[in-house]
Structure formats: C-alpha cells, structure tokens
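I am attaching a structure below and will ask some questions about it afterwards.
One protein chain is absent from this view; the other protein chains keep their places.
Up next is chain A:
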Amino acid sequence: MAAPAAPAPSGHDVARGVRNVVFVEGVRTPFGKAGPKGIFAETRADDLVVKVIRELLRRHPELPPERVDEVAIAATTQIGDQGLTLGRTAALLAGLPKSVPGYSVDRMCAGAMTAVTTAAGGIAFGAYDVVIAGGVEHMGRHPMGEGVDPNPRFISDRIVDTSALVMGQTAENLHDRYPEITKDRTDAYAVASQAKYAEAVAAGKIGPELVPVATRSADKGWGLATADEPPRPGTSLEDLGKLKTPFRPHGRITAGNAAGLNDGATGCILAEEETARELGLPIGMRLVGYSFLGVEPEVMGIGPVPATEKALKRAGLTIDDIGLFEINEAFAVQVLAFLDHFDIKQDDPRVNQWGGAIATGHPLASSGVRLMTQLSRQFAERPDVRYGITTMCIGIGMGGTVIWENPLWTGETK
C-alpha cells in the first residue's frame, strides 16, 4: 500500500508557547527642567528620542540594526515634535533601516512602561525577537494639558470630579483618604529621596545610563547636557516647609514633595531570551508579569496598590517575594499610600534605593523605563535578590506594575 501524501503542517500543529522576554539594557537622556531656562528649552523632543536609540545601538554593536523588529515610543502629548507616529519617525531619524517599523504609545505617566509591556507581549507571542521601547516627554514644549478637550459629559454625567484631571488635586485627595499620611511624612520622604539620589550619583550608580545631549541655546551657544538638572541636593525639611501648596490653600502638596515638570527621554532594548543569547546581548532582567488596573480618577495615586496585587496574584507571588522596589514618585503621598498598604516602612532600603522622581524628575511618558533601567542595574549588584517590581500611578486613575526576575539570582529554585 502506497504511503499517503504527507499532510502539510496545519495550524494546530504549531506550538504557541509563551517565550521569555528579557530587558537587555536601558538608557536615558539627562532629565531637564521644563521651561525657557531648562537645559532642553531649545532641543526637540524627537531629537531626545533619537539620541537614546542611537546610544542603545552604539552600546550593542552585537545587535544588527535590521534585527530590531519594532520601535515603540510613548509620549503623552502626541503633537508637534512628539507627534507624527514618533516611534516610526524617531527610528528613521536615528538611522535605523527603513524596514524597521515603529509606533506611538500613550498611557500618560505609564507610557514607556506600556511601550515595554505591549512590545514584550509581542515578543512573548512570537511576533518579535527584538524591540526598542521607550518614552519621551518635553513638558517645556508640551505643557501638561496642551490641546486637551475633555468631553463635557465627564462632569455632566458625574463620571469624574473636576479634580480628577489635575494631578496635584488628586494627590491632595489621597491625603484626605489617608489622614495618617501627613505632610511631615511626605516632606521627610522627599528629603530622603533627594539624599539617596545624591549618594547614588556620588557613588557612580546614576550616570552610566545617561546619554549626553548637545543642547542648543540661541543666546548662549551649544552646550552639553551630561547630568540631571532637577535634583536639589541638600534639601532639608526646613526648606520644604517654606514651600507653597498650589493645589489647595493650606494643603499638603508642594513642589518639594512631588516630581517637577521635566524634559527627557528613555529607551531600552527588549529581546526574546534565546535571541538575546544567540546575538550575545546581555540579559539585565527577565519579565515575570505585569498588570494595569483602573481606580477612581480622583485618587489616581492609589493605582499602584491594586495593580501590584493583581500582578503578584497572576504571577503566583506575594509582596514578600519582592526584594527591590522602583516606584515612581509622582507624589510622595502616593508612594506612602503604597508602602503603608503593604506594611513597608517609608525608609525601607528595598525601596527606591537611588532616590526617585522627586529628585530626578518625571518627564511623564518616559519615566517607566527609567525605573526599569535602575532596577536592572540594582539587580546586577544584588544576586541575592530574585524579584523586583517597577510600579507607577497613572493619570485618569490607573496603576501599572511590572514584575521582573534577576537573571543573576543564585539562590535555590523555588
């Protein structure tokens, strides 16, 4: 009997196993102060992204540029130099091959975080092997709220309170919800953030991830941005006590216990783990899982709490498994709400050990990858730690949490 013709492999024969996603390396521009005196006042946002992409490629000559399968770049205000499908245009401007596609991402403050999780999803599914993900926000060129046109039904149908779109007011609301978080505590947290950042810079822990940016000033000529502009080393409680509370009379939120308005860009290389090994790309972190979750927009700062709970649950982990925390410091009150919830002390050394956005600045859509970059560098120093998280609150009432595993972890497999 003749053998039947071999059947063509059909779809259901193709394994669709989830693939491991690794964070190779992240870099960022120095962060600047938004406004006409800031270091990036006359520098375009897309150029900041271009510097980041080129730095990533320069640091990784083992990655052939044509192997980049996607460029996902986040920006909150996607107009002007942050518009025009920034992921694609920045890829072209950076000199990537024209075959490399790109797109833009917006999830407010968690833009870069979402660029990473979305692109990572594509890697895990098998659609990509290598991606570049990052974010930018030039809040000098694009002030918060530029060009927004909120639907009047938000108010008429009482979907949100008028305070929900003003981040500082949501932070005041969070104080109302958690009266035990006092201004004294948030100011103390802010002082510590500045101090930890200054120590990290002095120790050379912050700096290696920075890409210098030539900055133009029509009046002063060319300069070179090599360090963050926002930090205020030596800030004291007394200094903070003198600051105004712009969101409420006799309120609690000040410029000192919140992140400022900033300019900057971040980016990272993500890869499928086997591809990374094949190309010789270093593995900084392994993605374990992530979650985003919505909360009441009026208290958006609480977002990291349920997002983290959900992410941990899905990963089969508990908060006790987490050895390092990189939590965005949009407002100190929001960090303290998170720490209190999980019963973590506000000076716990696992949390933001190199300081946070209160010192370094928070160029909205770029910050997620800054957190990841720092966590990755901390993993490299801490083979005793297996898991870490990056988490942030997100405008319009959301939280986002990404759980990462340290590839250098030397302990017993669970």
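Here is the rule we go by: a residue touches a chain if its C-beta (ideal position, glycine included) is under 8 Å from a C-beta of that chain, and two chains touch if they have at least 3 such contacts; residues count from 1.
What we mean here is this: contacts and distances are computed from a predicted model.
For the chain that does not appear here, its UniProt entry gives the protein name "3-hydroxyacyl-CoA dehydrogenase", which is one of "Cytochrome C biogenesis protein", "Iron complex transport system substrate-binding protein", "3-hydroxyacyl-CoA dehydrogenase" or "ABC transporter permease". Only one of the listed residues, A:Ile79, A:Ala127, A:Ala214 or A:Leu237, touches the absent chain: A:Ala214. From the options A:Pro101, A:Gly223 or A:Gly251, the residue with contact to the unseen chain in the full assembly is A:Gly223.
The chain not shown here touches chain A at positions 47, 50-51, 54-55, 93-95, 211-214, 216-224, 226-227.
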